[in-house]
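Let's turn to chain A:
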Amino acid sequence: MENSQLKERILSLVPEAEIVETKQYLNAIIPKEKLHFLAKSLREAEDTSFDYLFCLTGLDLMDSLEVIYHIESTKYHHCIVLKTSTTDRENPILDSVTDIWHTADYHEREVFDFFGIKFNNHPDMRKLFLDETRIEGFPFRKDYVDEINIVER
Partner candidate 1 sequence: MPFNIYDFTSFTQWIDKSLYDSLSPLWAMIWEMTIIGVAFLLFYAVIGLFLVYAERKVCAFMQCRIGPNRVGPYGIIQTIADLFKLLMKELIPIKNADKFLFNLAPFIVIITTFLAIAAIPFAKGLHAIDFNIGIFYILAVSSMSVIGVLLAGWSSNNKYSLIGAMRSGAQIVSYELSVGLSLITIIVLAGSMQLSTIVEAQADGWFIFKGHIPAIIAFIIYLIAATAETNRGPFDLAEAESELTAGYHTEYSGIKFAFFYLAEFINMFIVASIAATVFWGGWMPFHIGGWEAFNNIMDYIPPFIWFFGKTFFIIFIIMWFKWTFPRLRIDQLLTLEWKYLLPINLFNVLLMAFIVLMGWHF
Partner candidate 2 sequence: MTEENKNSGLDKEEEYIINIGPQHPSTHGVLRLVVSLKGEIVKSVEPHCGYIHRGIEKMCEKLTYPQIIHLTDRLDYLSAHINNEAVCLCVEKALEIEVPERVKYIRAILSELTRIQSHELWWCSFGMDMGATTCYFYGLRDREKVLDIFEETCGGRMIVSYNTPGGLMNDIHPNFQKRVKEFLKHFRKKLPEYDQLLTGNVIMQERTKNIGIISREDAISYGVTGPSGRGSGFSCDVRKHHPYGIYDKVDFVEPLYKTGDTFSRYKVRMDEMWESMKIIEQLIDNIPEGDYCAKMKPVIKLPEGEYYQRVEAARGELGVYINSRGDKYPYRLKLRSPNLSNLSALNVLASGFKIADLIAIGGSLDYVIPDIDR
């Protein structure tokens, strides 16, 4: 499917989406309540069939925390980017997509580990890499300060 058709499809499913076209991929910024619904529909529809999630990234924009999903269809080889964010920095919670794409399991744990974003309905929400006894807080946030372990230049 072409980018224009995909844009139509996303807007028909989630009218509040904000679509940005970059040189590489079509980006869609989705409110967090609708993400799971959109992802599931895109996966299950026959003509889009986005069955391969190849990257799940967390991002700290200074006023909000964002999660970026790069998805691809192995049948039609089209790719899009879904983004969702939450402005709550104290207790950020988003919906998990583990039931749609199993690879999200470890990647969402990584995002929780580094940014502190919890995911609803995740089978095993705990830290993946960092050791709780040594590192408190979430290191990848831009306001993370650690005088001992991080040397600022």
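These made the cut because all candidates are chains of the complex that A comes from, given by their letters.
One rule holds for everything that comes next: contacts are C-beta pairs under 8 Å (C-beta built on N, C-alpha and C of every residue); 3 or more make two chains touch, one makes a residue touch a chain; residues count from 1.
Keep in mind that what you see is a predicted model, and the values were worked out from it rather than measured.
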Field: Selected neighbour of chain A [touch, this complex] from 1 or 2
entry: 2
Field: Touch list for chain A against partner candidate 2, complex
entry: 22, 24-25, 27, 51-55, 57, 59-60, 68, 70, 74, 77, 101-103, 105-107, 110, 127-131, 139-140, 153
